[in-house]
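Only a single protein chain was left out; the remaining protein chains are all shown in position.
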Amino acid sequence: MKLSELAAIKEKMQGVVAIRKGEKVEQKERIHVLICGGTGCTSSNSVKIADLMKDELAKAGIADEVKVVLTGCFGLCALGPIMIVYPEGIFYSAVKLEDVPEIVNEHLVKGNIVERLLYTDEITGEHVHSLMDTRFYKSQKRVALRNCGNIDPENIEEYIAKDGYAALGKAITEMTPQDVIDTMKASGLRGRGGGGFPTGNKWQFAANSVSDKKYVVCNGDEGDPGAFMDRSILEGDPHAVIEAMAIAGYAIGADEGYVYVRAEYPIAVRRLQKAIDQAREYGLLGKNIFGTGFNFDMHIRLGAGAFVCGEETALLTSIEGKRGEPKPRPPFPAVKGLFGQPTIINNVETYANVAQIILNGVEWFTSMGTEKSKGTKVFALGGKITNTGLVEVPMGTTLRTVIEEIGGGIPGGKKFKAAQTGGPSGGCLPASLIDTPIDYDNLIAAGSMMGSGGLIVMDETDCMVDIAKFFLEFTVDESCGKCTPCRTGTMRLLELLEKITEGNGELEDIDRLEELSKYIKSASLCGLGQTAPNPVLATLKFFREEYVAHVKDKKCPAGVCKKLLNYYIEADKCKGCTACARKCPVGAISGKVKEAHTIDTTKCIKCGACIATCKFNAIYKG
Amino acid sequence: MENVNVKINGREYSVPAGSTILDAARVAGVEIPTLCYLKEINEIGACRLCLVEVKGARGLMAACVTPVTEGMEVFTNTEKVQKMRKTNLELVLSTHERKCLSCIRSRDCELQKLCRDYGVEDEEHFKGKVNHMPKDESTAFLVRDNDKCILCRRCVGACKNMQGIGAISALDRGFDTHIGSAFEMPLGATSCVGCGQCVVACPVGALYEKDDTAPIWAALNDPTKHVAICTAPSVRATIGECFGYEPGTDVEGKMVAAIKRLGFDGVYDMNVTADLTIVEEAHEFMERFTKGENLPLITSCSPGWIKYCEHYFPEFTDNLSSCKSPQQMFGAMYKTYYAQKHGLDPADIVFVSAIPCTAKKFEVRRPGQCAAGEGIYDVDYAITTRELARMIEKAGVNFRALPEEAFDQPFATRSGAGEIFGATGGVMEAALRTAANAILGENLEKVELSDVRGTDPIKYATYKLGEHTVNVAVASGTKNAGELLNKIKAGEVKVDFIEIMACPGGCVNGGGQPVQSAAVKATVDLKAKRAAVLYNSDANNEIRCSHDNPAVKKLYENFLGEPGSHKAHEVLHTYYIKRGL
Partner (left out) sequence: MKKKMTTVTFAGTPEQELKLDAAIEKYGKDEGAIMRILQDAQEIYGYLPIEVQRMISIKTGVPLAEIYGVATFYSQFSLNPKGKVAISVCLGTACYVKGAGPVMEKICELLGVQPGETSADGKFSVDATRCLGACGLAPVITINEDVYGKLQPKDVAAVLAKY
């Protein structure tokens, strides 16, 4: 393909772009219905909804006037399945199959908006017509996710329509490889997958390594439980990653790339493969790209369920077909990586920024973010939050904005307790830090880390010791077992946490937790072990009193740790109906008919049957 | 090679570029503790015991795998480092079965030494969950005790990287990680060849030879039994290490004296049957060479190699020499010829061999190794150098204080050719000395054949003997053997005669030899030092060729007839099995 051909495709597709910008275009296909085909919405039937819509459109005789597109993730997963009708930009949420005929007949045929399916603002209670007018979207700045939910990821021409592959064209025809690297350095882009290493520097190291063969690798082994931005990008805008990898290949002198994706992401894998095939077909991958003599091609490799493969050296070992065990560094992959050759590894979200930086320039990118963290960051908002989903905000946005404004606060009138970031490698930010601007360095200062961007919100009913234990269970399960500190050390940490949550802890166990955590951090072979104790250290830092309560008072203040709970009957509420006493499998409840009952805590096995039975909410845990 | 300047604990040193911190510290006279590191075999940085502080580095660095750079400042013994080592050891101990008092490695356990050095007093500091696993005693040659395993993976490195076999691997993940065979099969059901290189790689007592000393003690205490022993050529060169001698010390006289004090009825030198093997094998070679049949001929003295060939290269079993190994020839001659001559019932003889090898424990029970009759094994028990040393210790014999004594007749005369059997290339050299005589009608003028000496993995040489040209190859270590055989299969290499030893460097580096620590292995060339004992002994021997050994001549005269005779085949030859994978 020549650059002029690329431009011609873009030109041809401008009608599509215009409709989705909300412009009325005089053409037969006057309406675009975009339906989220991301994993979340697919799980709630969005593909069937799209099929049904096509049938209904045919029935209504307007099939050729309406284009139905399955897109990538819109972000607002809590309200899925999501549908947007362009050019008006009408935003329907939680659409069900049975709603489809109404949407077709009322809205698409007659032009009457189906009000009841509109999104309702959680505070004002008013209907919001457009997605962009929702609180959820207003404070977002979408760079990495810019095409997600806006294009058909299975159609390369829609990507090209939105300046796709223009950055690759610019890089290889107008810039030297060093120019590209210098641009990346000047942009201040840092790795979005974990530690935040400057991307340009990484590329520079690999460019400096002399070798006939180099590799560009994309880390799509998104393992942080609760993070799914990489998946969404691969599902919603796969060409952005392909283009960026080709640019990286040009910059460092590599002609081959690998994308390592979790096998748990079938939709992402399928779309990425389709995108690679299309890019090859269009001559955007392969030999002599844009007639410049630059060659680049790529392959997909599937993970097989090992969190540690998100660590770069482990990922490379896994691509080599072996047990995904990390290797000591140095040598760094930029010097000796895949198959022993110089290699760069960046994660999906990092790549999703690259083409934008090349096209829009360093100044545009550096205008977003904080001094040391430029650009935006995508967060997967989950847990006790109203608007579960994917959000992209400029670096430095406060936790408060993310949780209260974009996230719509905590449901059920509960109190915000902490936000967990960085998954099993991270820590938590307590309510006292809710006004902290989120960037790499502030998170590290708070004992957490950016990680890949999982942001799990917790309320007063979450026990922080239990959360630490949850993450340690995860790490123990996912530790590769190669080095002693991680293999044995994390197990011993977990055992201490179990001891504490089961009510057998002693005060000195808290010190031992701290001491062992520090040891594992500094002695482990790879990033997994070096960050594994973070959930313990961070919760100890901000919620030490909760640990003390478990150990000293043998109480779980949040009421989570089963072994520390006792069941009681509130005498005022108890009507003496005897239902609970009859249900109790161990005969721990006694009392006369029509008189308040009591629970013998020494007999009680805490099965919860009584609570489930009581019609008067008279039984409580404490 | 150029040097770089580094500072270690505040003092300046110049060390070769590319050295690791561990190497550099050795230049500074500082030994950094390691557990998983085994030079060139297992360099994985996994145990984290060798962590040191490096000025300006983000965290601690693993000394074993981190190369030094110009101006690097290393601190190997800071308070932080020492404390971390102690914590590390405490964690290791928390999953290690601490039956240290009776452990076979009690005095040379690398973990034990480090625990003492770092003052690990509370062995239960990190008491917690342990994954108990049953001992694997399924093979004739070794025991795997995973309860003692510290997951350093040196055995895996030895098996896969060094020997090219991979009978064991790290299995499962995380805290459940353990070393084992596929599908937790007992080792005896796998294609493990029994070379024992994993045993000498193990820093603790998780791998050790199957101990066969108990029935020997019983036999020694049984007046109805005639108990005899012969020692392999290399044992005299290594057993001294078990009694505090430097590697490479020849302790033949003391060794013989010590064994005699254990109560054996005869203490013999296996070198004689090494010579006998050469005479038979050289004859076999000449026969095949002139007929051009089943070439290349491949030596058969190394039972680990034999098992490897049977599993991995069954198409080559017809190329193997049908000669029994020296050990088996000795037992066979003893229970036939010697028994006949002295009126002993072979059933009453308990014949023991002391060998540098674990695979020989498997060899003694192979089929086709019963010259004196069905069920009467040529050799009853094969014990390693280590087991022999333990017997001597158990008997309270003060090895170092003993006078030097000589082997018993009539098997005490040996040639230098038999002595060098214990080093890679030695069998080839010995065989060529005899084959040359057969072709030329006289001995070579210069019997030292330096092309086949040394510890190179694969050696090639061409000899012009009269009008014949003989191409030979020598490989040691099964990985190298495999490489050589694949080249032959591919037609890249054409040779007439091959010597293969299962262990790299040959028997001097066998899996039954004294265990040396990783630090010693990294700094002392054990293979060369031990082999030097044998080559010296050859050089000092007046008889340099096996066929000139009068003891051997007498065996043919009195019993066997000619080399390759019917009788010789009955007693001294065996057959092989195509095992496959």
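Think of it as A and B in the order they're written, each chain with its own count starting at 1.
In the analysis below, contacts are C-beta pairs under 8 Å (C-beta built on N, C-alpha and C of every residue); 3 or more make two chains touch, one makes a residue touch a chain.
Only a predicted model underlies this, so the values are computations on that prediction, with no experimental measurement involved.
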item	value
Among A:37, A:177 or A:226, residue touching the chain not depicted	A:226
From A:456, A:513, A:537 or A:551, residue that would touch the chain that is not displayed	A:456
Candidate in contact with the missing chain, chosen from A:239, A:323 or A:336	A:323
Selected from B:4, B:168 or B:568 as touching the chain missing from the view	B:168
Chain not shown, touching residues in chain B	131, 160, 165-173, 176, 180-184, 190, 581
Touching residues (missing chain, whole complex) on chain A	39-40, 42-44, 76-80, 222-228, 231-232, 263-265, 301-307, 318-325, 339, 380, 382-384, 388-389, 420, 423, 454, 456, 458, 462, 467, 470-471, 477, 480
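Please note the rule applied: only the chains that are shown with their structure count from here on.
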item	value
Distance from the mean Cα position of chain B to that of chain A, given in whole angstrom	55
Of all residues in chain A, those that touch chain B in their complex	306, 323, 325, 327-328, 330, 476-485, 487-492, 495, 516, 519, 522-525, 530
Residues of chain B that touch chain A when the two form their complex	44-49, 51, 59-60, 62, 65-67, 84, 87-88, 91-92, 94-95, 126, 128-129, 150-151, 170, 172-177
